[in-house]
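So that we are looking at the same thing, I have put the structure below in C-alpha coordinates.
One protein chain is absent from this view; the other protein chains keep their places.
Each chain carries a letter (A and B) given by its place in the written order, and its residues are counted from 1.
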Amino acid sequence: MKRVLGEAEHLVRLAVVAAVLVLIFFAIRRAVVPAGFGKYGHYRSASLDDIRARPISFAGHEACEACHDGIVKVKVAGKHAHINCEACHGPAAKHADDPFNNHALKPDPATLCVRCHEADAAKPKNFPQVISREHYGPACGDCHNPHHPNGV
Amino acid sequence: MMAITPDVQGFMYPNEVELQWSVLIVLYPYITGLVAGAFILASLSRIFNIAAVKPIYRLSLLTALAFLLVAPLPLQLHLGHPERSFEMYLTPHKTSAMAMFGFVYLWYLLAVLLTEIWLDYRRDIVDFAQSRRSPLKWIYAVLTLGSYNVSAASRRIDDRVGWLVTLVGIPSAFLLHGYVGFIFGSVKANPWWSTPLMPVVFLFSAMVSGIAAVLVIYQAAMRLRGRRADMACLDTVAKYLLYVFVIDFSLEMLDLVHRMYEASESFRALDFMVHTRLFFSQIVLQIYLGTLLPIGLLALTQVWKMREPARRAIYAVAGSLTLVGILAMRWNVVIGGQLFSKSFLGYTTYKMALTTREGLLPAIALMILPFPILWVLVKLFPPWEERKAT
Partner (left out) sequence: MELNRRELLSGVGKFIILSGSARAALESARGAPAVDSQYRMAEHWWGMTIDVSKCIGCGNCVRACAAENGVPKGYFRTWVERYHVSGADLEHPRVDSPDGGINGFPPRQAGGKNFFVPKLCNHCVDSPCVQSCPVGATYDSPDGVVLVDEKYCVGCRYCVQACPYGCRYLHPTKHTADKCTLCYHRITKGLTTACCEACPTGARQLADLKNPNDPVHEFLRSDNVQILKPYMATRAKVYYKDLDGAVR
(Lines give C-alpha, C1' and ligand atoms only; values in the text may rest on other atoms or scores of the structure.)
Protein backbone atom coordinates (compact mmCIF):
# COMPACT_ATOMS: atom_id res chain seq x y z
CA MET A 1 0.00 0.00 0.00
CA LYS A 2 2.74 2.38 1.03
CA ARG A 3 4.62 1.43 -2.10
CA VAL A 4 1.62 2.25 -4.26
CA LEU A 5 1.20 5.59 -2.53
CA GLY A 6 4.87 6.22 -2.98
CA GLU A 7 4.49 5.77 -6.73
CA ALA A 8 1.37 7.95 -6.73
CA GLU A 9 3.01 10.73 -4.72
CA HIS A 10 2.70 13.15 -7.62
CA LEU A 11 -1.06 12.61 -7.64
CA VAL A 12 -1.20 13.47 -3.97
CA ARG A 13 0.67 16.69 -4.74
CA LEU A 14 -1.86 17.45 -7.48
CA ALA A 15 -4.73 16.85 -5.06
CA VAL A 16 -3.12 19.21 -2.54
CA VAL A 17 -2.82 21.94 -5.18
CA ALA A 18 -6.48 21.42 -6.05
CA ALA A 19 -7.53 21.59 -2.40
CA VAL A 20 -5.59 24.80 -1.87
CA LEU A 21 -7.25 26.40 -4.89
CA VAL A 22 -10.69 25.44 -3.57
CA LEU A 23 -9.88 26.89 -0.15
CA ILE A 24 -8.68 30.13 -1.71
CA PHE A 25 -11.92 30.32 -3.66
CA PHE A 26 -14.04 29.98 -0.56
CA ALA A 27 -11.95 32.54 1.28
CA ILE A 28 -12.40 35.05 -1.54
CA ARG A 29 -16.09 34.27 -1.57
CA ARG A 30 -16.46 34.93 2.13
CA ALA A 31 -14.63 38.24 1.80
CA VAL A 32 -16.23 39.60 -1.33
CA VAL A 33 -19.91 38.66 -1.47
CA PRO A 34 -21.87 41.75 -0.34
CA ALA A 35 -23.55 41.69 3.05
CA GLY A 36 -27.28 41.33 2.76
CA PHE A 37 -27.04 39.18 -0.33
CA GLY A 38 -29.71 36.52 -0.03
CA LYS A 39 -31.69 38.35 2.66
CA TYR A 40 -34.88 38.64 0.60
CA GLY A 41 -33.87 36.53 -2.36
CA HIS A 42 -30.91 35.92 -4.62
CA TYR A 43 -29.87 39.58 -4.72
CA ARG A 44 -28.17 42.32 -2.78
CA SER A 45 -30.79 43.60 -0.33
CA ALA A 46 -29.17 47.06 -0.25
CA SER A 47 -30.19 47.48 -3.88
CA LEU A 48 -33.78 48.09 -2.75
CA ASP A 49 -32.56 50.99 -0.63
CA ASP A 50 -30.39 52.30 -3.47
CA ILE A 51 -33.39 52.42 -5.77
CA ARG A 52 -35.75 53.90 -3.22
CA ALA A 53 -33.32 56.73 -2.54
CA ARG A 54 -33.35 57.98 -6.14
CA PRO A 55 -34.47 61.64 -6.54
CA ILE A 56 -37.97 62.44 -7.79
CA SER A 57 -38.75 64.91 -10.57
CA PHE A 58 -42.54 65.00 -10.51
CA ALA A 59 -43.97 66.39 -7.30
CA GLY A 60 -47.41 64.81 -7.72
CA HIS A 61 -50.66 66.70 -8.04
CA GLU A 62 -51.32 66.91 -4.30
CA ALA A 63 -48.20 69.01 -3.86
CA CYS A 64 -49.38 71.47 -6.56
CA GLU A 65 -52.92 71.64 -5.25
CA ALA A 66 -51.75 72.56 -1.77
CA CYS A 67 -50.69 76.03 -2.98
CA HIS A 68 -52.55 76.60 -6.23
CA ASP A 69 -56.05 75.98 -4.91
CA GLY A 70 -57.44 78.84 -7.03
CA ILE A 71 -56.54 77.00 -10.21
CA VAL A 72 -57.91 73.79 -8.73
CA LYS A 73 -61.30 75.42 -8.22
CA VAL A 74 -61.39 76.51 -11.86
CA LYS A 75 -60.16 73.11 -13.15
CA VAL A 76 -62.55 70.84 -11.27
CA ALA A 77 -65.53 72.46 -12.93
CA GLY A 78 -64.29 71.76 -16.47
CA LYS A 79 -63.34 68.98 -18.83
CA HIS A 80 -59.69 68.97 -17.80
CA ALA A 81 -60.62 68.17 -14.19
CA HIS A 82 -58.84 64.83 -14.10
CA ILE A 83 -55.63 65.94 -15.76
CA ASN A 84 -52.81 66.29 -13.28
CA CYS A 85 -50.93 69.59 -13.28
CA GLU A 86 -47.57 68.16 -14.28
CA ALA A 87 -49.10 66.37 -17.28
CA CYS A 88 -48.95 69.76 -18.98
CA HIS A 89 -46.53 71.72 -16.81
CA GLY A 90 -43.84 69.07 -16.72
CA PRO A 91 -41.84 67.85 -13.71
CA ALA A 92 -42.22 70.36 -10.90
CA ALA A 93 -40.57 68.81 -7.84
CA LYS A 94 -37.83 71.45 -7.94
CA HIS A 95 -40.50 74.13 -8.06
CA ALA A 96 -42.33 72.58 -5.10
CA ASP A 97 -39.02 72.49 -3.25
CA ASP A 98 -38.15 76.11 -3.88
CA PRO A 99 -41.12 77.85 -5.51
CA PHE A 100 -39.69 81.34 -5.90
CA ASN A 101 -36.37 80.40 -7.43
CA ASN A 102 -37.57 77.48 -9.57
CA HIS A 103 -40.53 77.99 -11.82
CA ALA A 104 -42.68 75.32 -13.35
CA LEU A 105 -42.81 75.14 -17.10
CA LYS A 106 -45.46 77.19 -18.89
CA PRO A 107 -46.10 75.02 -21.92
CA ASP A 108 -46.53 76.34 -25.46
CA PRO A 109 -50.12 75.59 -26.54
CA ALA A 110 -49.11 75.19 -30.17
CA THR A 111 -47.18 72.00 -29.35
CA LEU A 112 -48.99 70.93 -26.22
CA CYS A 113 -52.66 71.08 -27.19
CA VAL A 114 -52.27 69.36 -30.54
CA ARG A 115 -50.47 66.38 -29.00
CA CYS A 116 -53.74 65.33 -27.42
CA HIS A 117 -56.32 66.97 -29.64
CA GLU A 118 -55.01 66.61 -33.19
CA ALA A 119 -57.38 64.31 -35.01
CA ASP A 120 -56.05 60.79 -35.52
CA ALA A 121 -57.82 57.64 -36.60
CA ALA A 122 -56.39 55.74 -33.63
CA LYS A 123 -57.81 58.05 -30.97
CA PRO A 124 -61.04 56.97 -29.26
CA LYS A 125 -64.05 58.15 -31.29
CA ASN A 126 -65.64 60.02 -28.39
CA PHE A 127 -62.45 61.93 -27.60
CA PRO A 128 -62.57 65.64 -28.65
CA GLN A 129 -60.19 66.01 -31.58
CA VAL A 130 -59.82 68.53 -34.39
CA ILE A 131 -57.79 68.93 -37.53
CA SER A 132 -55.83 71.90 -36.22
CA ARG A 133 -55.16 73.66 -39.50
CA GLU A 134 -58.89 73.61 -40.28
CA HIS A 135 -59.90 74.63 -36.78
CA TYR A 136 -60.47 78.25 -35.75
CA GLY A 137 -57.13 79.81 -34.94
CA PRO A 138 -54.59 81.13 -34.79
CA ALA A 139 -53.78 80.05 -31.21
CA CYS A 140 -55.69 77.60 -29.02
CA GLY A 141 -55.44 79.96 -26.06
CA ASP A 142 -57.32 82.70 -27.95
CA CYS A 143 -60.60 80.91 -27.29
CA HIS A 144 -59.87 78.14 -24.76
CA ASN A 145 -58.72 78.47 -21.16
CA PRO A 146 -56.45 75.43 -20.69
CA HIS A 147 -57.61 75.03 -17.10
CA HIS A 148 -61.25 75.16 -18.12
CA PRO A 149 -61.40 74.52 -21.85
CA ASN A 150 -65.09 74.02 -22.48
CA GLY A 151 -67.12 76.91 -23.70
CA VAL A 152 -65.37 79.52 -25.78
CA MET B 1 -39.54 52.50 -35.91
CA MET B 2 -37.19 55.45 -35.72
CA ALA B 3 -36.49 57.86 -38.55
CA ILE B 4 -32.74 57.33 -38.15
CA THR B 5 -32.93 53.62 -38.85
CA PRO B 6 -33.93 52.93 -42.43
CA ASP B 7 -32.60 49.41 -41.94
CA VAL B 8 -35.63 48.49 -39.87
CA GLN B 9 -38.25 46.83 -41.98
CA GLY B 10 -41.78 46.64 -40.56
CA PHE B 11 -42.17 47.05 -36.82
CA MET B 12 -39.73 46.24 -34.04
CA TYR B 13 -40.31 46.90 -30.36
CA PRO B 14 -38.29 50.09 -29.79
CA ASN B 15 -35.64 48.41 -27.63
CA GLU B 16 -35.14 45.55 -30.10
CA VAL B 17 -33.71 47.58 -32.95
CA GLU B 18 -30.16 47.42 -31.65
CA LEU B 19 -28.66 43.94 -31.41
CA GLN B 20 -27.47 42.96 -27.96
CA TRP B 21 -25.30 39.94 -28.70
CA SER B 22 -22.59 40.73 -31.21
CA VAL B 23 -20.06 38.84 -33.30
CA LEU B 24 -18.17 38.08 -30.07
CA ILE B 25 -21.06 35.95 -28.94
CA VAL B 26 -20.84 34.17 -32.29
CA LEU B 27 -17.17 33.46 -31.61
CA TYR B 28 -17.65 32.10 -28.17
CA PRO B 29 -19.69 28.98 -29.02
CA TYR B 30 -17.46 28.49 -32.04
CA ILE B 31 -14.31 28.40 -29.94
CA THR B 32 -15.76 26.15 -27.23
CA GLY B 33 -17.06 23.93 -30.01
CA LEU B 34 -13.57 23.51 -31.39
CA VAL B 35 -12.39 22.58 -27.90
CA ALA B 36 -15.06 19.96 -27.40
CA GLY B 37 -14.53 18.49 -30.86
CA ALA B 38 -10.76 18.32 -30.58
CA PHE B 39 -11.05 16.63 -27.22
CA ILE B 40 -13.52 14.03 -28.48
CA LEU B 41 -11.08 13.22 -31.25
CA ALA B 42 -8.32 12.75 -28.70
CA SER B 43 -10.57 10.48 -26.66
CA LEU B 44 -11.12 8.23 -29.69
CA SER B 45 -7.50 7.24 -29.38
CA ARG B 46 -7.44 6.94 -25.59
CA ILE B 47 -10.76 5.33 -24.76
CA PHE B 48 -11.76 3.56 -27.91
CA ASN B 49 -8.18 2.55 -28.73
CA ILE B 50 -8.41 3.56 -32.33
CA ALA B 51 -4.75 3.24 -33.14
CA ALA B 52 -4.88 5.13 -36.41
CA VAL B 53 -5.54 8.44 -34.68
CA LYS B 54 -2.73 8.07 -32.15
CA PRO B 55 -0.42 10.46 -34.07
CA ILE B 56 -2.79 13.38 -33.41
CA TYR B 57 -3.65 12.55 -29.80
CA ARG B 58 -1.32 15.06 -28.19
CA LEU B 59 -1.86 17.68 -30.87
CA SER B 60 -5.63 17.46 -30.30
CA LEU B 61 -5.18 18.06 -26.57
CA LEU B 62 -2.92 21.05 -27.13
CA THR B 63 -5.31 22.47 -29.73
CA ALA B 64 -8.18 22.08 -27.26
CA LEU B 65 -6.15 23.88 -24.59
CA ALA B 66 -5.11 26.75 -26.86
CA PHE B 67 -8.72 27.39 -27.82
CA LEU B 68 -10.04 26.91 -24.30
CA LEU B 69 -7.67 29.57 -22.97
CA VAL B 70 -8.99 32.05 -25.53
CA ALA B 71 -12.66 31.11 -25.03
CA PRO B 72 -13.45 33.47 -22.11
CA LEU B 73 -11.95 36.47 -23.89
CA PRO B 74 -14.86 37.24 -26.25
CA LEU B 75 -17.15 37.06 -23.24
CA GLN B 76 -15.04 39.45 -21.22
CA LEU B 77 -14.90 41.92 -24.09
CA HIS B 78 -18.67 41.69 -24.46
CA LEU B 79 -19.68 42.20 -20.84
CA GLY B 80 -20.76 45.68 -19.76
CA HIS B 81 -18.71 45.19 -16.59
CA PRO B 82 -16.05 42.51 -17.11
CA GLU B 83 -14.48 43.46 -13.79
CA ARG B 84 -17.59 42.05 -12.13
CA SER B 85 -17.57 38.78 -14.05
CA PHE B 86 -16.22 36.89 -11.06
CA GLU B 87 -19.68 37.41 -9.52
CA MET B 88 -20.77 34.41 -11.58
CA TYR B 89 -18.58 32.27 -9.37
CA LEU B 90 -19.40 34.05 -6.14
CA THR B 91 -23.19 34.23 -6.39
CA PRO B 92 -24.27 32.01 -9.27
CA HIS B 93 -28.02 32.17 -9.77
CA LYS B 94 -28.98 28.54 -10.04
CA THR B 95 -32.04 29.14 -12.21
CA SER B 96 -29.91 30.74 -14.89
CA ALA B 97 -28.52 28.57 -17.67
CA MET B 98 -25.57 30.94 -17.94
CA ALA B 99 -24.58 30.85 -14.28
CA MET B 100 -23.54 27.25 -14.12
CA PHE B 101 -21.45 27.66 -17.20
CA GLY B 102 -18.53 29.24 -15.37
CA PHE B 103 -18.18 26.12 -13.24
CA VAL B 104 -18.50 23.79 -16.21
CA TYR B 105 -15.70 25.73 -17.89
CA LEU B 106 -13.46 25.64 -14.84
CA TRP B 107 -14.14 21.96 -14.28
CA TYR B 108 -13.29 21.15 -17.86
CA LEU B 109 -10.15 23.30 -17.90
CA LEU B 110 -8.72 22.17 -14.59
CA ALA B 111 -10.07 18.72 -13.83
CA VAL B 112 -10.14 17.38 -17.38
CA LEU B 113 -7.91 19.08 -19.89
CA LEU B 114 -5.00 20.33 -17.80
CA THR B 115 -4.99 17.16 -15.71
CA GLU B 116 -4.97 14.92 -18.76
CA ILE B 117 -2.23 16.92 -20.47
CA TRP B 118 -0.16 16.92 -17.28
CA LEU B 119 -0.53 13.18 -16.80
CA ASP B 120 0.33 12.41 -20.41
CA TYR B 121 3.29 14.75 -20.56
CA ARG B 122 4.62 14.21 -17.04
CA ARG B 123 7.51 12.11 -18.16
CA ASP B 124 8.57 14.76 -20.66
CA ILE B 125 8.09 17.51 -18.11
CA VAL B 126 10.39 15.81 -15.63
CA ASP B 127 12.86 15.18 -18.41
CA PHE B 128 12.87 18.82 -19.53
CA ALA B 129 13.06 20.07 -15.94
CA GLN B 130 16.35 18.26 -15.67
CA SER B 131 17.77 18.82 -19.15
CA ARG B 132 16.64 22.23 -20.38
CA ARG B 133 18.34 25.49 -19.54
CA SER B 134 16.76 28.29 -17.51
CA PRO B 135 14.47 30.15 -17.73
CA LEU B 136 12.54 27.35 -19.48
CA LYS B 137 13.87 24.95 -16.89
CA TRP B 138 11.86 26.69 -14.17
CA ILE B 139 8.59 26.42 -16.05
CA TYR B 140 9.01 22.67 -16.19
CA ALA B 141 10.27 22.50 -12.62
CA VAL B 142 7.11 24.17 -11.36
CA LEU B 143 4.97 21.86 -13.46
CA THR B 144 6.53 18.77 -11.90
CA LEU B 145 4.89 19.87 -8.63
CA GLY B 146 8.09 18.79 -6.96
CA SER B 147 7.83 15.12 -7.90
CA TYR B 148 10.56 13.69 -10.15
CA ASN B 149 9.39 10.09 -9.98
CA VAL B 150 8.94 8.68 -13.48
CA SER B 151 9.39 5.02 -12.71
CA ALA B 152 7.49 2.46 -14.77
CA ALA B 153 5.04 1.91 -11.92
CA SER B 154 4.25 5.60 -11.58
CA ARG B 155 3.78 5.86 -15.31
CA ARG B 156 1.37 2.95 -15.24
CA ILE B 157 -0.61 4.82 -12.59
CA ASP B 158 -0.54 7.95 -14.76
CA ASP B 159 -1.87 5.91 -17.63
CA ARG B 160 -4.71 4.45 -15.61
CA VAL B 161 -5.71 7.77 -14.05
CA GLY B 162 -5.38 9.50 -17.42
CA TRP B 163 -7.72 6.95 -18.91
CA LEU B 164 -10.26 7.72 -16.19
CA VAL B 165 -9.87 11.45 -16.73
CA THR B 166 -10.49 11.01 -20.44
CA LEU B 167 -13.52 8.88 -19.68
CA VAL B 168 -14.93 11.61 -17.44
CA GLY B 169 -13.79 14.11 -20.01
CA ILE B 170 -16.12 12.87 -22.72
CA PRO B 171 -19.36 13.74 -20.94
CA SER B 172 -17.61 16.86 -19.64
CA ALA B 173 -16.88 17.93 -23.21
CA PHE B 174 -20.49 17.17 -24.11
CA LEU B 175 -21.56 19.30 -21.16
CA LEU B 176 -19.18 22.11 -22.07
CA HIS B 177 -20.70 22.59 -25.43
CA GLY B 178 -24.18 21.18 -25.05
CA TYR B 179 -24.49 23.72 -22.28
CA VAL B 180 -23.92 26.61 -24.65
CA GLY B 181 -26.69 25.19 -26.82
CA PHE B 182 -28.90 25.05 -23.75
CA ILE B 183 -28.23 28.70 -22.99
CA PHE B 184 -29.89 29.50 -26.31
CA GLY B 185 -32.35 26.65 -26.42
CA SER B 186 -33.96 27.51 -23.10
CA VAL B 187 -34.96 31.08 -24.03
CA LYS B 188 -38.70 30.73 -24.49
CA ALA B 189 -39.02 34.31 -25.68
CA ASN B 190 -37.07 33.57 -28.87
CA PRO B 191 -38.58 30.99 -31.25
CA TRP B 192 -35.44 30.82 -33.40
CA TRP B 193 -33.53 29.57 -30.37
CA SER B 194 -36.13 27.81 -28.31
CA THR B 195 -36.03 24.13 -29.19
CA PRO B 196 -34.88 21.06 -27.27
CA LEU B 197 -32.79 20.19 -30.33
CA MET B 198 -30.52 23.18 -29.76
CA PRO B 199 -28.05 21.60 -27.31
CA VAL B 200 -27.84 18.47 -29.48
CA VAL B 201 -27.28 20.42 -32.70
CA PHE B 202 -24.66 22.56 -30.99
CA LEU B 203 -22.91 19.51 -29.66
CA PHE B 204 -22.70 17.68 -32.96
CA SER B 205 -21.67 20.76 -34.88
CA ALA B 206 -19.02 21.31 -32.21
CA MET B 207 -17.66 17.84 -32.82
CA VAL B 208 -17.67 18.47 -36.55
CA SER B 209 -15.79 21.74 -36.18
CA GLY B 210 -13.29 20.31 -33.70
CA ILE B 211 -12.47 17.30 -35.85
CA ALA B 212 -12.15 19.50 -38.93
CA ALA B 213 -9.89 21.89 -37.00
CA VAL B 214 -7.51 19.13 -35.97
CA LEU B 215 -7.56 17.72 -39.50
CA VAL B 216 -6.54 21.08 -40.95
CA ILE B 217 -4.08 22.01 -38.18
CA TYR B 218 -2.35 18.62 -38.34
CA GLN B 219 -1.82 18.88 -42.08
CA ALA B 220 -0.70 22.50 -41.84
CA ALA B 221 1.66 21.85 -38.94
CA MET B 222 3.31 18.88 -40.66
CA ARG B 223 3.71 20.90 -43.81
CA LEU B 224 5.38 23.69 -41.83
CA ARG B 225 7.74 21.11 -40.36
CA GLY B 226 8.49 19.77 -43.82
CA ARG B 227 7.07 16.34 -43.09
CA ARG B 228 4.13 14.26 -44.22
CA ALA B 229 1.01 13.84 -42.16
CA ASP B 230 0.29 10.19 -41.42
CA MET B 231 -2.09 9.00 -44.12
CA ALA B 232 -3.86 6.31 -42.11
CA CYS B 233 -4.50 8.91 -39.42
CA LEU B 234 -5.87 11.42 -41.93
CA ASP B 235 -8.11 8.80 -43.53
CA THR B 236 -9.55 7.81 -40.14
CA VAL B 237 -10.10 11.37 -38.95
CA ALA B 238 -11.76 12.26 -42.24
CA LYS B 239 -14.01 9.24 -41.96
CA TYR B 240 -15.14 10.30 -38.47
CA LEU B 241 -15.66 13.82 -39.72
CA LEU B 242 -17.98 12.50 -42.41
CA TYR B 243 -19.99 10.33 -40.01
CA VAL B 244 -20.47 13.06 -37.43
CA PHE B 245 -21.24 15.58 -40.14
CA VAL B 246 -24.01 13.40 -41.54
CA ILE B 247 -25.55 13.15 -38.07
CA ASP B 248 -25.19 16.91 -37.56
CA PHE B 249 -26.75 17.71 -40.90
CA SER B 250 -29.63 15.34 -40.23
CA LEU B 251 -30.33 17.05 -36.94
CA GLU B 252 -30.35 20.48 -38.54
CA MET B 253 -32.60 19.28 -41.31
CA LEU B 254 -34.89 17.74 -38.71
CA ASP B 255 -35.19 21.11 -37.02
CA LEU B 256 -35.95 22.79 -40.34
CA VAL B 257 -38.46 20.22 -41.57
CA HIS B 258 -40.19 20.21 -38.21
CA ARG B 259 -40.58 23.97 -38.27
CA MET B 260 -41.89 23.95 -41.81
CA TYR B 261 -44.33 21.19 -41.08
CA GLU B 262 -45.72 22.61 -37.87
CA ALA B 263 -45.79 26.16 -39.31
CA SER B 264 -46.46 27.75 -35.96
CA GLU B 265 -46.84 31.47 -35.32
CA SER B 266 -43.23 32.45 -35.82
CA PHE B 267 -42.65 30.36 -38.92
CA ARG B 268 -43.62 32.91 -41.57
CA ALA B 269 -41.50 35.63 -40.02
CA LEU B 270 -38.49 33.33 -39.64
CA ASP B 271 -38.88 31.86 -43.11
CA PHE B 272 -38.91 35.36 -44.58
CA MET B 273 -35.81 36.25 -42.61
CA VAL B 274 -33.93 33.19 -43.87
CA HIS B 275 -34.79 34.01 -47.46
CA THR B 276 -33.77 37.64 -47.18
CA ARG B 277 -31.44 38.91 -44.47
CA LEU B 278 -29.96 35.54 -43.64
CA PHE B 279 -29.81 34.12 -47.16
CA PHE B 280 -26.08 34.42 -47.78
CA SER B 281 -24.92 33.21 -44.36
CA GLN B 282 -27.51 30.44 -43.98
CA ILE B 283 -28.21 29.04 -47.41
CA VAL B 284 -25.01 29.81 -49.26
CA LEU B 285 -22.29 29.72 -46.58
CA GLN B 286 -23.69 27.29 -44.01
CA ILE B 287 -25.68 24.82 -46.07
CA TYR B 288 -24.20 24.74 -49.56
CA LEU B 289 -20.53 25.65 -49.10
CA GLY B 290 -20.19 24.71 -45.46
CA THR B 291 -22.11 21.44 -45.24
CA LEU B 292 -23.23 19.87 -48.52
CA LEU B 293 -19.99 20.52 -50.37
CA PRO B 294 -17.64 19.14 -47.68
CA ILE B 295 -19.95 16.16 -47.05
CA GLY B 296 -19.97 15.53 -50.79
CA LEU B 297 -16.19 15.77 -51.04
CA LEU B 298 -15.63 13.47 -48.06
CA ALA B 299 -18.21 10.99 -49.32
CA LEU B 300 -16.40 10.96 -52.63
CA THR B 301 -13.22 9.74 -50.94
CA GLN B 302 -15.15 6.90 -49.32
CA VAL B 303 -16.90 5.81 -52.44
CA TRP B 304 -14.16 6.26 -55.00
CA LYS B 305 -10.60 5.01 -54.66
CA MET B 306 -8.39 8.10 -54.85
CA ARG B 307 -4.67 8.43 -54.70
CA GLU B 308 -2.98 9.96 -51.65
CA PRO B 309 -2.27 13.46 -52.96
CA ALA B 310 -5.90 13.81 -54.08
CA ARG B 311 -7.18 12.66 -50.70
CA ARG B 312 -4.86 15.03 -48.83
CA ALA B 313 -6.07 17.94 -50.94
CA ILE B 314 -9.71 17.02 -50.45
CA TYR B 315 -9.28 16.68 -46.69
CA ALA B 316 -7.68 20.11 -46.49
CA VAL B 317 -10.38 21.72 -48.60
CA ALA B 318 -13.27 19.92 -46.92
CA GLY B 319 -11.87 20.66 -43.48
CA SER B 320 -11.51 24.36 -44.22
CA LEU B 321 -14.98 24.61 -45.74
CA THR B 322 -16.37 22.86 -42.69
CA LEU B 323 -14.74 25.36 -40.37
CA VAL B 324 -16.31 28.22 -42.32
CA GLY B 325 -19.65 26.44 -42.41
CA ILE B 326 -19.81 25.88 -38.66
CA LEU B 327 -18.81 29.50 -38.01
CA ALA B 328 -21.68 30.49 -40.31
CA MET B 329 -23.98 28.23 -38.30
CA ARG B 330 -23.06 30.02 -35.07
CA TRP B 331 -23.61 33.34 -36.80
CA ASN B 332 -27.01 32.27 -38.06
CA VAL B 333 -28.11 31.18 -34.61
CA VAL B 334 -26.83 34.16 -32.63
CA ILE B 335 -27.30 37.01 -35.09
CA GLY B 336 -30.27 35.43 -36.86
CA GLY B 337 -32.06 35.15 -33.54
CA GLN B 338 -31.90 38.90 -33.08
CA LEU B 339 -32.71 40.09 -36.59
CA PHE B 340 -36.46 39.59 -36.29
CA SER B 341 -38.88 41.23 -33.89
CA LYS B 342 -40.54 39.29 -31.11
CA SER B 343 -43.76 40.83 -32.45
CA PHE B 344 -43.06 38.90 -35.70
CA LEU B 345 -43.86 42.09 -37.55
CA GLY B 346 -40.43 43.34 -38.52
CA TYR B 347 -36.70 42.97 -39.01
CA THR B 348 -33.60 44.93 -38.17
CA THR B 349 -30.00 44.94 -39.35
CA TYR B 350 -26.82 44.00 -37.55
CA LYS B 351 -24.43 46.91 -37.73
CA MET B 352 -21.08 45.39 -36.96
CA ALA B 353 -18.57 48.03 -35.91
CA LEU B 354 -14.95 47.73 -36.94
CA THR B 355 -12.72 48.83 -34.10
CA THR B 356 -14.91 49.10 -31.02
CA ARG B 357 -14.71 46.56 -28.21
CA GLU B 358 -17.23 44.31 -29.90
CA GLY B 359 -16.22 45.03 -33.46
CA LEU B 360 -14.87 42.98 -36.33
CA LEU B 361 -11.18 43.63 -35.70
CA PRO B 362 -11.18 42.38 -32.10
CA ALA B 363 -13.15 39.36 -33.33
CA ILE B 364 -10.53 38.58 -35.97
CA ALA B 365 -7.76 39.09 -33.42
CA LEU B 366 -9.44 36.64 -31.05
CA MET B 367 -9.76 34.03 -33.80
CA ILE B 368 -6.07 34.36 -34.60
CA LEU B 369 -4.91 34.37 -30.98
CA PRO B 370 -5.21 30.59 -30.36
CA PHE B 371 -2.59 29.91 -33.02
CA PRO B 372 0.34 31.72 -31.46
CA ILE B 373 -0.74 30.15 -28.17
CA LEU B 374 -0.77 26.74 -29.83
CA TRP B 375 2.66 27.45 -31.28
CA VAL B 376 4.01 28.20 -27.78
CA LEU B 377 2.34 25.07 -26.39
CA VAL B 378 3.80 22.93 -29.17
CA LYS B 379 7.24 24.33 -28.44
CA LEU B 380 6.89 23.69 -24.71
CA PHE B 381 5.21 20.31 -25.04
CA PRO B 382 6.18 18.77 -28.37
CA PRO B 383 3.44 16.43 -29.52
CA TRP B 384 5.29 14.79 -32.34
CA GLU B 385 5.68 11.03 -32.44
CA GLU B 386 9.22 11.11 -33.83
CA ARG B 387 10.53 12.71 -30.68
CA LYS B 388 9.28 9.84 -28.57
CA ALA B 389 11.31 7.38 -30.56
CA THR B 390 14.62 9.13 -29.69
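Annotations
One rule holds for everything that comes next: contacts are C-beta pairs under 8 Å (C-beta built on N, C-alpha and C of every residue); 3 or more make two chains touch, one makes a residue touch a chain.
The model shown is predicted, which means the values in this text are computed figures rather than measured ones.
If you put the hidden chain back, the residue from B:I50, B:A97 or B:L380 that touches it is B:A97.
Residue in contact with the omitted chain (choice from B:P14, B:P135 or B:G226): B:P14.
Subunit A residues in contact with the hidden partner, per the touch definition given at the top, are 34, 37, 40-44, 47-63, 66-67, 69, 80, 82-84, 86-87, 90-91, 93, 96-98, 114-116, 118-124, 127, 131.
Against the chain not displayed here, subunit B makes contact via residues 1-3, 11-16, 18, 20-21, 78-82, 84-85, 87-88, 91-93, 95-99, 101-102, 183, 187-190, 265, 337-338, 341-345.
Note that only the chains that are shown with their structure count from here on.
Between subunit A and subunit B, the centres computed from C-alpha atoms are 44 Å apart.
Chain contact summary for the complex, subunit A toward subunit B: residues 4, 6-11, 13-14, 17-18, 21, 25, 28-29, 32-33, 37, 42.
Listed in rising order, the residues of subunit B touching subunit A in the complex are 86, 89-91, 93, 110, 115, 118, 122, 144-147, 149, 151, 153-154, 157, 161.
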